[in-house]
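Removed from the display is one protein chain of the complex; every other protein chain stays in position.
Naming follows writing order (A and B), and every chain is counted from residue 1.
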Amino acid sequence: MLAYISRRLLLSIVVLGGVTVIVSGALLLSGDPVALILSEGLATREQREELRRELGLDKPFVYQYLDFARGAVQGDMGRSLRYNRSVSAIVGERVEPTLQLSGTAMLLAIVVAVPVGILSAARPNTWMDCAGRALAFFGQSVPLFWLGIMLVLVFSVELRWFPSAGRLQANSLVLPAVTLGLLPMARIARVLRASLLEVLGADYCRTAWSKGLSERRVLVQHAVRNALLPVVTIMGLQFGALLGGAVVTETIFAWPGLGFLSVQAIGARDVPLLRGVVTLVAFLSVLTNLAVDVLYAVLDPRIRYA
Amino acid sequence: MKHTSSLLRVTGSALIALALLAPLGPSQAAPGGAAARVVLASEPRSLDPTIDTIKTSLVITHTILEALVLNKPDGGFQPHLAESWQAVDPLRWRVKLRRGVQFHNGEPFNADAVAYTVDAFLKTRGEARGWFSFVSGTQKVDPFTIDFVLSEANSNFPATLAFLYVFPPRYHAQAAAEFGTRPVGTGPYRFVEWTRGNQMRVAANPTYWGAKRPAIGEIQFRWAPDASARTALAATGEVDIAQNIPPAQIERIERSGVARIETARSLRRAFIRMNLGNGPTTDVRVRRAMNHAVDVDTIIRVLFRGRAYGRVAGFIYPGFEGYQGDKLQPYKYDPDLAKRLLAEAGYPNGFEITFWHTIGRYALDKESVEAIQGQLERVGVRARLQGMEAGAYFSRISSERVPGMNFAASAPLFMTPMYHPLIEFRNKLPYAYGANDVTTQFVKEAIAETNPAKRLRRLQNLERYIFEKHVPWIWLWDYQDIYAASNRINWKARSDEFLSFEDVSFR
Partner (left out) sequence: MRSRPRRATILWKSLRRDRAAVVGLVIVGLWLAMALFGPLLKGAKPGQQDLGRSLLPPGGSGEASSPGAAAARAWLGTDQLGRDIAARVLQGARTSLLIAFQVVLIAAALGSFVGVFAAEAGGWVDEVLMRLVDIQLGVPAILLAITLLAMIGASIGNLVLVLVLPSWVIFARVVRSEVLRLRELEFVQAARALGARRGRILTRHLLANVTGLIVVIGTLELSSIIIFESALSFLGLGVRPPDVSWGAMLSDGREMLTVAWWPATLPGIAITVTVMGVNLLGDWLRDVLDPRANARRGA
C-alpha cells in the first residue's frame, strides 16, 4: 500500500515537471514580454535591456526553467509582469473562490446525480428513468458557456433572482455552480445508473432477492455500495474537468478565481502569471487524482498495489 | 417509493450545507455618511500608478493619490500639489509646492516626497517606466521648492506633472510591491479595503487639505467586464455610477426609472493607421482612397446608434492648443472617387492588406472593424482581419512593424497635443509610424518653442500638413463616453474618462 502511494506520488511529480516544462516552453514562443511592459511608455533600448536582465530573460531556457522550478518548490513562482507582485501572492488570493465554486458544483452534481441515478436504475424504463436519462443527456450535450448565458438571461436579467456576475452576495454562487455542475452531474448519473444495473444483475444481488430481502435493502446494502467504485473514479476525473470548466464559467460570471485570472493573464500576456496559474491548477488536479486513486485502493481491496 | 422521501431529505440537507458554504457579502453600509457605489469595466491590477496606467484603474487611484497638477474636466490643467512653476532655464524648471499637506499616514508632503516619487517613476519596471525619461533628476531647493532637471528642452513640462502622483516615501519604501494593494496618498479619500475580485472601498479623508471637502462618506468600487451586467446593476439601482454603457442598452437605463444616462464627448479618437514604409499604402493616393472608401456616418448611425462624433478631421482634440478641426473639411464617403484614386495609383482591382485590431478594448471595436472591412471590400480592398486581446495587440504593435494597417483609438497621454501617441514627440514609440521626418521636425520645434503665439502657428501647420498632405491615417470618429447614474445622486461625466467624485452629492 505504502509502495503504491509513493509510486503514485513520484508519478505526480513527473507529471508536474512535464506540465511546467511544456508551459515554460510555450512561453518561449510567445514573443518578448519586455516589449509588452514598456510598450505604452517611452522606454529606451538600454532600459529594455536592463529590464530583460532583471527578469532573467537573457539566460538560456534551461536556466530560466531551473530558476523557476527551484523557486516553485519553495512556493516562489516569480513576479508577475503586469501586477508587479509575486505570482504566488496573486494566485493565492484566487484559490479559495475557485475551490468554493468547483466544490459547490461537485456537491450539487452529486446531490442531484446520486438520487437520479439510483431511481433510474431501480425503475428502469419508467417515466422516472426516462426523465433522469433525459436530464443527464441534456447535461452532457449543452455547452456550458451557452447554458451560463441563458441562465443569466432568465434568472438575473428577467426574473432578477440572482446576481449576474461577481461574488459580492451570498447567492452569487448559485448560477455559476449550477452551470459548472451540470456536466459532472450528467456523467455521474449515467455512470451510477449503468453500474447499478450491472450490479443488480449480478449473482449476489440475485441471491439477496431470493433470500427475500426487501428491495430497499438490496439496493442500499448491496448494489449502491458496489456501484460506488466507478462513481468515485468518475468524480476524480470530473474534478480535473471542473477546474477546466471553471475557466469558461468564471469568465462568464466574472468569478474572481483561477480561471478568470488565467484569461486575464492571457489578455495581458502576463507570461509568468499564466505559468503560475497553470502550475497551480495542474498541482490541484494531480493532487485530486492522487487522492482518488488512494481512496479507490482503500475502497476496493481487490486492487493490487503494483 | 419510500426511499424517494429519504432521498429528498438527503437532498434537502445537502442544499442547506451548500447555502452555508456561500460567501458572506461584505457590503455593509458606510460608517457615517452615505456610500456611493460604482461599477467599472475592469479591476485594477494595482493602485500604484507606476504599474497600472489603465484609465479604469486610475479612476480609483486618483481618489487616493494626487499629482502635482490637476487636469480640468474640459481640457487644460491647474495647480494642485504644486502651487506654481517656472522655467529657470530651458533645462531647469522650479516648482513651488503646497504647504501643510499630509499623507493619510501622517507623513508630511514636501520636496523630499517629490524627489522620492520622481526617483520611483524613473526606476519603476511598471507601465509608467520611461514616461519621465526626459527628466534627468531633481534638486531640492528648500523643503517646499524643488528643481526638475531635464535632459532636453520641453515647454510641455508642466502638463506632464498631471501624471506625477506623489508617494509617501517611508510607507512606499516599506510596502514595496504591495503598495499597489494598499496605497497611501494625500487625496480626498483614504484606502479602506480591497477584497480581490469583489470590491474596493475608500472613505472620505476628514483632514483633506483642499477647500472642497469630500461630499460623500464612502465610495465602493466593483467590477463587471460584461456590459450587460453593468447595465443590469444600474437599471436595478444596485449601483450609483456604471461605466461604459453600450449604446444599445441606453434604453434599458432610461426605462428603469431609477437611473439616467450621462454622457461626455471623449478625448479618445479612433483612427486607422496605414503602413507608410511598405505596400500599396505608401502611395498617398491610396491613403486618400481608403479615407473615401469608409462610410463613417453609417457606422455611427447603426452600430453606435448615433452615440459617437464624426466624421473627425485632424488629430488635435477640441479645446486643445492648436485645435482647428472645425475648419478642416472631413473626408467624404465616396466609393467611386476611391475606386478612381485606386486605379490612378495602379490598383484598379484593389489589393489585399492585413488589418490588426483590438477585441473588447474599445467600445464596439470588433464590430466597427468588421463593418469597415465590408466597406473596403466594395472598392476592391480585401482586408485580412487579425483581432487580438488588448495585451497581445499592444505587445505586437510596439515590437513589430504593423504589416498593413491597424485600428487605433488613442487619447492624449498628457493634456497637450505634442504627446499624441500617434505622432509621439520624439518618434520613439515604435507604433507611432504616422510620423515622418517632417512631422518629427514640426513637433520638435513646437516642443522647444516657448513663445505661445509661435507655438500655436507651428501646431496649426503640423495639423494641416498631417491632414491634407501626409494622410497617414483613415480618420474615423470621437467616442462618446456613456455612463449610467442613479437618480439619487447629482453627478456629471467628464471627457477624460476620470470620474469627478468631488462634485457628487446625494439628492
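Convention: a contact is a pair of C-beta atoms (placed from the backbone, for glycine too) under 8 Å apart; a residue touches a chain by one contact, two chains touch by 3 or more.
Since the structure is predicted, the reported quantities are computational estimates derived from the model, not experimental observations.
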| item | value |
| --- | --- |
| Sole residue of B:R98, B:H172, B:R201 or B:R252 that reaches the chain not shown, by the stated touch rule | B:R252 |
| For chain A, the residues touching the chain missing from this view | 11, 14-16, 18-19, 22-23, 26-27, 29-30, 137-138, 140-146, 149-150, 153, 157, 187, 190-191, 194-195, 198, 230, 233-234, 237, 240-241, 243-245, 247-248, 251, 259, 262-263, 266, 269, 274, 277-278, 281-282, 285-286, 289 |
| Residue ranges of chain B at the interface with the undisplayed chain | 226-228, 231, 246, 248-249, 252, 298-299, 302-303, 359-360, 366-367, 370-371, 373-374, 385-387, 389, 392 |
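The criterion applied here is as follows: only the chains that are shown with their structure count from here on.
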| item | value |
| --- | --- |
| Whole-Å separation of chain centres (CA-atom averages), chain A against chain B | 37 |
| Touching residues on chain B, where the partner in the complex is chain A | 2-4, 7-8, 10-11, 14-15, 17-19, 21-27, 43, 45-46, 48, 51-53, 125-131, 133, 177-178, 180-181, 196-199, 222-226, 228-229, 232, 236, 389-392, 394-399, 424, 426, 428-429 |
| Contact footprint of chain B on chain A as seen in their complex | 31-33, 35-44, 47, 51, 54, 79, 82-86, 93-94, 97, 100, 103-104, 107-108, 110-112, 114-115, 118-119, 122, 152, 156-157, 160, 164-173, 177, 216, 219-220, 252, 254-257, 260, 266-270 |
